[in-house]
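A single protein chain has been omitted; all remaining protein chains appear in their positions.
Let's look at subunit A:
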């Protein structure tokens, strides 16, 4: 017997109605829009794709952490400051103190993940909103970053990391480029443009696949798998959905939340390390506003601000939208300040659509 009041759900509807639907539509819209206004500007040439691909990958790396944390019911506003802090730690240790770069990177990861744990611990122990606790860390870490950098090197930009990182195995893992041969082969086949003069004559314009993009893809796949397929993922949803109900059935809510703060810090450090290796320097003002950009990606991706609902794939698409819009307006030759107007508009549209979809799925009123 089935309830006669329940309509059978069509397979199409079931495939359509999912948390990331809003982000999927947004992605399609954004691509169509830029094909129309910037299709001939080189935005979709290999270099163009590399340009917005890398920017999107940067957003995706921090969005994965922010997404899982938000689904677990918490915020981290210290992500941006953490990025600046991690970068300066690496630079001071490797350039100023002369540590090997691999050791400096490991040290930065340990310090930052420990700071993430401290964030989480304070939120759990005090019962204060994570908004407040991590807001404090936004200021504390930024201040410490500037102070440390001036104290050790008397400047806020620390260069020389590129020279120190020469041949370092761990540095390659963050700043390297892979599949160079493959891209050269594409170029030889004429699939990729090559430089026609200068010292890199004959080499493809896109050197290879930056490790930054690899990190983004790996983190997105890992985050999606963790969230949707594993027991721990179920606990992330439960902790954010209703912490008390989760505790009553034996979910270790505190541990889940603290681990998610640590994971967010990990993602911020990945971002910082890739950036330091790419630029060859660290600066105390890196990562400004990144925490909000990460949250915007996550919310465009369909996550609920109060936790318990969301999708890593959605957040990754949110990052793609963000990257494409930011770089696309540049390709289209639009006034760069319009970027924020555009982004705000997309944010509102996406949230309205996501709320509507979520109500269909969850029966929420």
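Here is the rule we use: contacts are C-beta pairs under 8 Å (C-beta built on N, C-alpha and C of every residue); 3 or more make two chains touch, one makes a residue touch a chain; residues count from 1.
Methods note: contacts and distances are computed from a predicted model.
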Record lookup, UniProt, unshown chain, options "Formate hydrogenlyase", "ABC transporter ATP-binding protein", "Na(+)-translocating NADH-quinone reductase subunit D" or "Transcriptional regulator" -> protein name "ABC transporter ATP-binding protein"
Taking the full complex into account, find the residue in A:23, A:246, A:298 or A:347 that is in contact with the omitted chain. A:246
Option touching the unshown chain, where A:304, A:320 or A:350 are the choices: A:304
Against the chain that's been left off, what residues of subunit A make contact? List them. 1-3, 6, 8-9, 14, 225, 229-231, 233-235, 237-238, 241-242, 244-251, 304, 308-309, 361-364
